[in-house]
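Remarks on the structure that follows.
Take a look at chain A:
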Amino acid sequence: MTETIGYNFLQVFFVLAIAPLYAGVLSRLKEIVQSKRGPSIFQPYFDLWKLFQKDEIVSEESSWIFRVTPWLVFVMPIFVTILIPVLTDYPLAFAFMGDMLAGGFFLGLAGFFAALAAVDTGNPYGPMGASRTRMVGFLAEPVFMIVFFTVSFVAQSTIPYIVQKRWIESPAAFFAPAHILLLIAFLMLILAEGGRIPVDNPSGHFELAMIDESKGLEYSGRGAALMKWGGQMKFLVLACIFLNVLVAPWGLAHGQATLNVLAAVPLILVKVLLFAIVLVAIETSLAKLRLFRITEFLGAAFITSVAAMVTSIFPGV
Partner candidate 1 sequence: MALIAVVAIPVVAALLCWIGLFRRYAWGITLAATWSVFALCVFVSARVAAGDRVVGLAGWLECDGLSALVLLLVSFVCAVACIFAGGYMHRAEHESEPRLWWFYSNYNLLVFALLAVPALAEPNLAWVCMELVTLFAVLLVGFDSTSSALEAAWKFAVLTIMGAPVALFGFFIMFWAFRSGTGGAWETWDALRSAAPSLDPNLLKLAFLLVFVGFGAKSGLAPMHTWLPDAHSQAPTPVCAVLSGVKTTVPLYIILRLLSVILASPAARVGGWLIGLGLLSVGIAAFLLLQVRDYKRMFAFSTVEHMGIILTASGLATRAADFGAVSQMLNHAITKSLCFYVAGIILLALGTREIESVRGLFRVSPFAGSALLLSCLAIAGAPPFPIFLSEFSILSAGVRSGQYATVWILAILIVVAFVAILLHANRMVFGKPTLPCPRVLLPATCRVAVFVAAAPVIILGVYIPPPLHNLLRLAAVQLGGR
Partner candidate 2 sequence: MLTSVPEALNAFSAGLILISAFAMVATRQVRGVLRFFVYQSLLLSLSSFVLGYGTHSIHLWALGVITIAAKVVAIPFVLRRLLPGDFYERREISQAVNIPSSLLLALLLTLVSEFITGPVVSAAHDSVLRVNVPVGLAGVLIGAYSLVARREAIPQLIGILAMENGAFFAGISIAPELPLIAELAVAVDVVLIVVVVGLLTRSIQQTLGTTEAAALSELKEEPVEWH
């Protein structure tokens, strides 16, 4: 019991530590593919360090929501980390608290507060970004739900550990058309939720075209650091759910020994690195969609997820 509590902390620490690195690796990879040198992969750490050193300026007109939001954005991915398999394939001490739906709710709560806070200050770009994020959110949430329901049809559960075991135990279910469709739908969802191309450009600096970034424009100092770090963790957590539960449920620590759990760390690093390469390939080969085309993109994700459900209910599998 104490061990699993310890692993739980290890898991949280892992996500906290790796998330900025992952963001750095992603942007560096992308720059390399585009024949540029790009910043060091450790640049996000320097950024966070710098922001934590700086003073924080908070608008007098803003309410408590503006002050609370960075902490929520920072803490919610950590909660989710406790629930999902990052390093181990057995539930850790606090995983009983929720299933994948709960994870979705936690991330949704953070997103909700981020949108409120963006409206709070009265900065013209904030509400614009907030409304756009909400638009993406409205369209993405049904897809989330249907993906989870389909998973629960196949695995009879929404608890990520059970789902993951189900894919390992039955290669039939793993290779079924429903699963392939599910993967594609979830990948499209990650692109939308993580604010990646083709939905949003994470490296864009043009306020009018921003979707995700513009919510944090008003923050400075510690608040900005927390928002940034929270966003990076959210992306890593989504990637972990995608990789460990849906795509490649293998390679997680099975034994209870500390060594086993530590041995899982390089494996998961390799997985997320491969995923980064796929992402970079997608991002460099596609152009950012116009805002009104995003509905089509997410509509396609929705269709794919419903198709997954259809093929999983019927006798195909």
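Basis for inclusion: all candidates are chains of the complex that A comes from, given by their letters.
Operating definition for what follows: contacts are C-beta pairs under 8 Å (C-beta built on N, C-alpha and C of every residue); 3 or more make two chains touch, one makes a residue touch a chain; residues count from 1.
Note that the structure is predicted; figures quoted are calculated from it, not measured.
All listed chains 1 or 2 share the complex with chain A, though the touching one is 2.
Listing the residues of chain A that touch candidate 2 in their complex gives 170-172, 174-181, 184, 295-296, 299-300, 303-304, 306-307, 310-311, 314-317.
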